[in-house]
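In what follows, a structure is listed as structure tokens, so that the remarks can point back to it.
Incomplete set of chains, arranged as in the complex.
Each chain gets a letter, A and B, in the order it is written, and its residues are counted from 1.
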Amino acid sequence: MDLSELDLVDHHCHGLITRDLDRPEFESMLTEAAAPSALGGSLFDSQIGFALRRFCAPVLDLEPHADPDAYLARRAELGAAEVNRRMLAATGTQTFLVDTGYLPEPITTPDELAALTGGRGHEVVRLELVASQVLERSGAGAFPEAFRTELARRCATAVGVKSIAAYRAGLALGGQRPTDLAVTAAADRLLHTGSTRVADPVLHEFLVWSGIDLGMPVQFHVGYGDADTDLHRGDPLLMTDLLRATEPHGVPIMLLHTYPFHRNAGFLAQVFGHVFADVGLATHNLGARSAALVAELLELAPFGKVLFSSDAFGLAELYLLGTVLFRRGLGSFLDGGVADGAWTAADAQRVAAMIGADNARRAYRL
Amino acid sequence: MDLSELDLVDHHCHGLITRDLDRPEFESMLTEAAAPSALGGSLFDSQIGFALRRFCAPVLDLEPHADPDAYLARRAELGAAEVNRRMLAATGTQTFLVDTGYLPEPITTPDELAALTGGRGHEVVRLELVASQVLERSGAGAFPEAFRTELARRCATAVGVKSIAAYRAGLALGGQRPTDLAVTAAADRLLHTGSTRVADPVLHEFLVWSGIDLGMPVQFHVGYGDADTDLHRGDPLLMTDLLRATEPHGVPIMLLHTYPFHRNAGFLAQVFGHVFADVGLATHNLGARSAALVAELLELAPFGKVLFSSDAFGLAELYLLGTVLFRRGLGSFLDGGVADGAWTAADAQRVAAMIGADNARRAYRL
């Protein structure tokens, strides 16, 4: 089943780098490795590298599987602006929900990104960034109230919030909403270290609950990321107490990436009414294996609880790869079911529309 | 290879609800979700929902893939008694080992359940339920001896016992048999809370050892369950110390469900002589993906250590889906091996008979 025209809401991505990139910069942005390793050879020799040569080369007028040197030469020749325009147009994505909280260098705003496809951009507010900004001027005592006020202001034009507790303190968050007293004490401890970088379960919990109080869907980084993440603390099962506590509020919780814990995420999406899951970031990194990943997520996860995201950052190719591999993986999964008699072609089409866009529209009230 | 007539021992299931069910009740019993979520749409849009429309609709004289409304209307028209009769007859299961310890509402006894297929029912005694009943009258001091006596009485007509330690205290059980003194102290602590609900590693260990002393195979809930389970405490690898300690006794330990830890369970089934494993409950919930699950369990698990169970509860469709998907999944796994040259058709037939019924007969001495 050809899903190349399927309407897509990319419910979690980042901005695009607009300057030209040399080869080391390009390879360093291709995967979650900080850079290629002299011990291990080129990162083009990996699932994502082969997927890039296959799917992105033709967008730059090259044959599929053009070699990396030819690819990078052509990329430089066209220039970043043209490459970005072509790659984003080829995604076919019309709606982007953009996490604006990761800015190692200047990147596109949600509107600038969406303009490349003629689509629409919405903001997802990074909780920890807002907390740091507030802490710098509020001090500990005023922090809870000041944070709530600032988050409300920021969320007035946003569609969701995002937590990176997984990177900072791990996902073993508690089932109790912390009191303002506890939050103030934690903020005080943090400020005494001379930092405003939140990395404390109490503060992460407070941030999350503040988002929930505003009715904002809360995205969580889960599982796969770069070498800064302690992956064994990024298993979404560690969130069980938090999920039990938040379910009655009816605000969606989005488990992002989730690999290699995607089956655990699927379980949570089944048993908790407010939990959704995706396999963004992993989709493009797994290349030819991403269809297997989509199938594993769709074991326990109800089809109304699965979302599409690219989690692309910076490199235009990642938006295209995340999208094309998702379209192909979901198509192959649904095709397999039709061929096997598991569901009808009509149901398969309906499920594709749900996962591609409708679930996100419903959950984020787009 | 067609296993639709394969002799089956369902070594772990529950009783059947005999009253009619309305749509909310029906959906709430379909998966491990307590109920469908307004955020997530119908639970019919999930692997199990599609499997039900495919395999159960024809049993009610509908076309495969009849839509949910038509299915539920026809189900209501036939009435629960007729639906139950048809579904159970279609399972082809002749022997049922029934956990009689979960009774949220009146359900069939093992004999009543088995009568629906003209088969035979046996009882599996839920350890924690017996413990609660004994605690209510024995007090703490007399508990160890009173429990042993009562369990022996109950097991005289049973074929195994079951532990739900995973739901209560997690599977990180110790490698030491607790002393009666330790058990009494734990019982005393529990009774002082005003409860008889066992949720303490010492008490769970005592219950398990009491079953082993009676030579009763011990079933453990492992992995997948509803939102009450802390899935990260349900990994069977946490039982390693207990498995080392119990192996010399030669009493079978049955790891139930095991998803998403089924590969871990397969490892344990290989290295510990008394460990068996199944993928019940997950089989019907995974629908079209259940064949992949069966194949993953059969990586390390010796084929003489794998069992069939449906873990069906309440809804007649679950007995049929657990059975038909197991037959198809195992058939597809064995067929694949024959086609690939991994084993002969004769060996495949022999292995199917082992996993379908012979392993259970040997382990439970049926």
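Following the convention adopted for this analysis, contacts are C-beta pairs under 8 Å (C-beta built on N, C-alpha and C of every residue); 3 or more make two chains touch, one makes a residue touch a chain.
What you see is a predicted model, and the numbers here were worked out from it, not measured in a lab.
*Asks:* Whole complex: how many copies, 2 being shown?
*Replies:* 3
Following the convention adopted for this analysis, only the chains that are shown with their structure count from here on.
*Asks:* Hey, how far is the Cα centre of chain A from the one of chain B, in Å?
*Replies:* Chain centres of chain A and chain B, defined by C-alpha means, are spaced 36 Å apart.
*Asks:* What does chain B use to touch chain A in their complex?
*Replies:* Touch list, chain B to chain A: 31-43, 45-47, 50-51, 53-54, 64-65, 224, 226-227, 230-232, 259-260, 285-289, 292-293.
*Asks:* State the interface residues of chain A toward chain B in the complex, per the touch definition above.
*Replies:* These residues of chain A touch chain B: 235, 237-238, 240, 244, 250, 252, 263-264, 267, 269-274, 276, 295-296, 298-305, 336-337, 340-344, 347, 351, 354, 359, 362-363.
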